[in-house]
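Comments concern the structure below.
Heads up, one of the protein chains got dropped from this complex, but the rest are sitting where they should.
We just call them A, B and C in the order they show up, numbering each chain from 1.
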Amino acid sequence: MLDCLTPRFDIERFGMLLAPSIKHADVLLVTGSCNRKSAIRLKRLYEQAPKPCVVVAIGECSLSRGMFIHSYNCPIPLDKIIPVDAYIPGCPPKPEAIISGAVKLIQKLKGTL
Amino acid sequence: MAKSIIPIGPYHPLQEEPEFFTLTVDGETVVDIDVSIGYNHRGIEKLSEMKTFDQSTFVIERICGICSTSHPFAYTRAVEDIIPVEVPDRAKYIRTIIGEGERIHSHLLWLGLAGHFLGYNTVYMWVWKLREEILDAMEILSGNRNNYAMFKPGGVRRDINSEDIPPALRKIESIVPTLNKLKKAIIDDPVLHARLKGIGILTKEEALDYCALGPTSRASGVAKDVRKDAPYGAYDQVQWDMIVTENGDVFDKVVVRVLEMFESVKIMKQCLENLPPGEIDLNIKNIPPGEGIGAHEAPRGETFHYVRSDGTNRPARHKVRAPTFMNLPTFKATVIGETISDATIILASIDPCYCCTERMSVMNCRGKKIYSGEDLVRLSQDKTKLIQKKMGLK
Amino acid sequence: MTREEIVKDLKGRFKADIIDFFDKSPKRVYMEIKPESLVRCASYIFKDLRARFNIASGVDTPTHIEILYHFSLEYINLLVTLRIKLERDNPAVDSLAPVFKGANWIEREIHEILGVDFKGHPDMRRLLLPDEWPAGVYPLRRDYTEWDKNAIRDRGV
Partner (left out) sequence: MKLPKIRELTEAIKALLSKPYTSKFPKKPHIPHPNFRGQPVYNEDKCVGCLACEQVCPVEAIDHRDDADPSNPKRIMIHYTDTCIFCGSCEAACIADKEGIKLSNEWDLAFFDRKTAQETIEKELQLCEICGEPIACKDHLKWIAEKIGELSYSSPTLYFSHLKSLGIIDDNLIQASRDYGRSDRVKILCARCRRESTLTTSSR
């Protein structure tokens, strides 16, 4: 995910910017499986986000906890904690996959998909 | 002086391993620091008891996003230690290549982020552009940018076919000239000297007492490296030397990591050029009951795996110890007594899965002033600008 | 000090405490000792032989709970493992944290996931598990069962 900011896949040319805090961001990118401790904070973060907020799950761990389904510390998948709009599989997904996922999401939101 | 507590909140888009540092601050200097981890605890040891020996290499690989091949390296060595079996030569060379490639891209990643903390955003962008070359080389060799899925108890899963070697070699050699420029730019940059020298010193005795590992301990003069002391893989058939510096401050940790990258490029080139022929896997069928210990020199230190098998095809107990587990408590010795603006770079200097220190927020009980994580990084960047002004560079 | 001298010295010095000495290979030595003599053995190995404390791994076997302390002596490339056996109902052993700071965190972790309590540990707090984790449940024990009723273990689609 972080590689998208680097010179080769620079996503700022598409207008996507990394906002330091959730309050002035519209898209919440979630990676990694959510264990009990981080689920509470994730919920609080989601409530703080300005409401037309789009959630994108990146990577197998956040889609369906991939490898950690039977872990005693990751009880529920991500989309039972917060509503998720787009899923980008891959472990880890290529930066191009993240960008093309975002493009598909934009088209879907605009209704032109 | 009323002490104020600085909770360093756990969430930030840049962070890999969410950790929660609380610094208690007396005015400017840090008086005490405490960390609560466990935000990423996924119970890997219990999980690997549910999987077979072969499947649990994939669980182990996903412990840490960047050093994703050092854990399987140590795990497969531990399983081979139970049977006592020796891996064929070609598999040793392939393992060393993947291990070293991963060390380069992990150090580059850390260098970029350390630059970002100090306000050198150009270093951040330059170093990560360089890192893309290495990730392409790893994709050629192993099929994926990061989680390489190359390791198997008893050998390697995929072979490196010969026509892939020249393009990978070209990509690896293409980073050396830029790396040289970076080394010169970092080592003789007066601002970095003034900024990083003398802060966050980990003396040799403390490094031994905390049992610190890897570059963190090698920067304070503790000459310990698993690849030299207990040579395994192809590390004894290849010439390279260990980097040790003396005074253990943040500047030395930067120097150790930069010079180690040159060694890794040397190792990878020698391994890729004389890759011995032969088969790559022992096809271990059954693992006798017993215990095995495996260790590997990860980019951040020595990963240690203890595997106990009771004769079935599932490990009975699997103890994993990442290097940061031993390096992280050393912040008690290094951060206390420093100013807040230095706290970010010191905590990042032990490379705790790159930038957990990004999550900082300062709460001053009296004035209710709230610094967020970004402000603390900005504080550390202002300090660099202050030093530049003092040096008359601006 | 070569490997043979160290092995002979260890055997001679702790003859009363050693239950079993297993010389697995040139790089591995397993030493099973009585739990009471742990601090003496560990501080001798750590301080006089200048070993580096690697890790302690707790194992829950059907009959007892075992803790293995791994010390690595880099200069002769030897790994000495101290093994102690504790009974399963309330395992207790005195802590090594006062001897060297490296053991602080690992003992907190073993206390949390295996239920071994370390006497004399400076700050025995919770390290990894969340706060709402029930007190008596130890995940790495053999008899651990899922206590969280609404955990979804299948596809959960």
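The rule is short, and it goes like this: a residue touches a chain if its C-beta (ideal position, glycine included) is under 8 Å from a C-beta of that chain, and two chains touch if they have at least 3 such contacts.
Note that the structure is predicted; figures quoted are calculated from it, not measured.
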Hidden-chain contact residue, picked from the options A:Ala25, A:Ala49, A:Leu63 or A:Ile81: A:Leu63
Sole contact to the chain not displayed, among B:Asp89, B:Asp164, B:Asp209 or B:Asp310: B:Asp164
Absent-chain interface as seen on chain B, which is shown: 51, 54-56, 58-59, 62, 129, 136, 139-144, 147, 149, 157-158, 164, 181, 184-185, 188-190
Hidden partner interface residues of chain A, rising order: 7-10, 13, 60, 63-64, 66-67, 69, 79, 85-91, 93-94, 96-97, 99-101, 103-105, 108
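By our rule, only the chains that are shown with their structure count from here on.
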Arrangement of touching chains [line / ring / star / complete / other]: complete
Pair joined by the larger number of C-beta contacts - B-C, A-C: B-C
Inter-centroid spacing, chain C versus chain B (mean Cα positions, whole Å): 25
Between chain C and chain A, distance of the C-alpha-averaged centres to the nearest whole Å: 39
Numbers and ranges of chain B residues touching at least 2 other chains: 38, 41, 43, 46
Of all residues in chain A, the ones touching two or more other chains: 35, 37, 70, 72-73
Touch list for chain A against partner chain C, complex: 35-37, 64, 69-70, 72-73, 75-77, 80
Residue ranges of chain C in contact with chain B within the complex: 25, 27-28, 30, 50, 52-55, 57-60, 68, 70, 72, 74-75, 77, 79, 81, 100-102, 104-106, 113, 126-130, 139-140, 144
Touch list for chain B against partner chain A, complex: 10-14, 18, 38-44, 46-47, 50, 58-59, 62, 65, 125, 128-129, 131-132, 135, 145-147, 372-374
